[in-house]
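Note that this complex is displayed minus one protein chain, with the remaining chains in position.
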Amino acid sequence: MNSAAMMPLALPHPSAPPGETRLLADWYTTGRPATLNDHLTRYGPPPVAAALGSRTSVPLVEAVEAAGLTGRGGAGFPTARKLRAVAERRGRAVVVVNAMESEPASCKDQFLSTVAPHLVLDGAVLAAAAVGADTVHICLPRDRATQHRQLSAALDERRRARLDPVRLRLQALPHPYVSSESTSLVRWLNGGPARPQGSPPRTHERGVHRRPTLVNNAETLAHLALIARYGPDWYRQAGTPDEPGTTLVTLSGAVAATGVLEAALGTSITTLLDRAGEPTEPLQAVLLGGFAGTWLPRAHLHTPLARRDLAPLGAAPGAGVLIALPRAACGLSETAQILAYLAAHSARQCGPCHLGLPAVAEDFTALAAGRADPGLLPRLRRRTGLLPDRGACRHPDGAARLAASALRAFADDVDHHLTHGPCPAAHQPPRIPIPPATPPETWR
Amino acid sequence: MTSTRSLRVNRITCTGQGLCAELLPELIDLDEWGYPLLKDRAVPDQLRTHARQAVAACPRLALHTDRGRP
Partner (left out) sequence: MTTTLALTGSPLWYASRASGTLALVLLTATVTLGIAAGGRAAPRCIGRFEIGLLHRNLSLLTLAFLTMHVVTAVLDPFVHLGWAVAVVPFGASYRPLWLGLGTAALDQLLAVLVTSALRQRLGVRRWKAVHWMAYAAWPLALFHGVGTGTDTRLPLQLWLHAGCLGAVVAAVWWRLAKAGPGHITGRLPAATAAMAVPVVLGAFLATGPLQPGWAQRAAATTFVLGGGR
């Protein structure tokens, strides 16, 4: 790919819309991060004036609605509904770009803001125009200095070109797991800790500085920037009729080429694994959606990456994280360590999360280590059921989903661990890179 | 007066004092850590007074009734 960067660039006609690969089209063509110049040559300036609608164009909110764009941060909420909710509030709004990506197994937002920063920033500026905002806060984790420097340089380029009618502010936030939750961002921007706030009032009603606030994932905004240029019909050319468009996927674990790729929604998981250079070992399962996601056993890997197909399996595309677990690994001990990490990263605000997550993690560790008492499995199931919908954010729900899906996907291993003690692989170091289960140093 | 009410717990302010479960056992259980489990968020008409008392009794003001169905 680097050889491509050395060659004279053969860019397509500026108005020609990208095909299957969209967000990463520039990267695939040039192999280097897009400067503002590259970006403007390819896409032209963001159509800010058209975002509000005119005789020749539909308002951006309607275009996004027709395109069927959903949030790419994990929850998959319809973006147009968010835009409309903020736009309908009185008073100057604020736009927050969520590029926190605190999911340890995901790096798509980091990658995107490195290779196509101006696509993300265009989306933020267009969304700001659509909802009547004068300020955009771009939230990055404090511990990613390189990403910060790159985006800072991109912002300088835009400022020099006098491109944007709104203020763009780069913010460096603390990086615990739940700090990427939208209310955590708002709370931190208001001078508080980066802990989830709970609702009401909802962010779109009263967010940053008590103003209506739109919080969107970085990738979502990049898609929005393309919809503003090429329209909903073009957007719907990829993906399924229910879930149109493409999505960024982060692949890791037992695949030849770990990293980020762009795929149409509805692409099967097997195809995605093949595009990542095929599995390096026979696979046992795939963890879909990250640490707060769902284990899919090998039998389900033909499932398309789409909300509708994954829902019966209790899974969702989420933020597009795929972790391939080889057959040689112990799914239960991997899960136990992820749960311990999630428990350590609880914001310690809500009782069921603060007390329940460590309890579930402890039970799971005992199960993985073969230290199970007779009451363990019923207790673990009961406690897992006590977590969902009982926190200010969805952190306990995610941990419960992971634990429950592990008990389902590795049901045979559970039996084996209960009757014969731990499997040999349980004593191996984990195959999934899991950060240490220590509480975050700071929330400020 | 026919509008329905639904229960809501502010999970951040709730410290698991447990008064709500004493006053409204029909709708609220406590989990093993003493935090409320809502069996049903919708408040039936005959329990409305009890619900109001439970809301008033919460020392952390963490229990609320909202208008409308859950």
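Lettered A and B in written order, each chain numbered from 1.
The definition used in the following text is that a residue touches a chain if its C-beta (ideal position, glycine included) is under 8 Å from a C-beta of that chain, and two chains touch if they have at least 3 such contacts.
Treat the numbers as computed from the prediction; the structure is a model and nothing was measured.
Asks: Sort by label and list the shown chains the missing chain touches.
Replies: Touch partners of the hidden chain, whole complex considered, are B.
Asks: Could you tell which one of B:Val9, B:Leu23 or B:Ala51 touches the chain left off the display?
Replies: That would be B:Leu23, which touches the missing chain.
Asks: Need a quick check: the contact residues on subunit B for the chain that isn't drawn.
Replies: Subunit B touches the missing chain through residues 13, 15-19, 22-23, 55-57, 59-62.
The working rule: only the chains that are shown with their structure count from here on.
Asks: Give, as an integer number of Å, the spacing between the C-alpha centres of subunit B and subunit A.
Replies: Each chain's C-alpha centroid was found; their separation is 34 Å.
Asks: In the complex formed with subunit B, which residues of subunit A make contact?
Replies: Residues of subunit A touching subunit B: 197-198, 349-353, 355-356, 383, 386, 390-392.
Asks: In the complex formed with subunit A, which residues of subunit B make contact?
Replies: Of all residues in subunit B, those touching subunit A are 10-12, 14-16, 31-35, 37.
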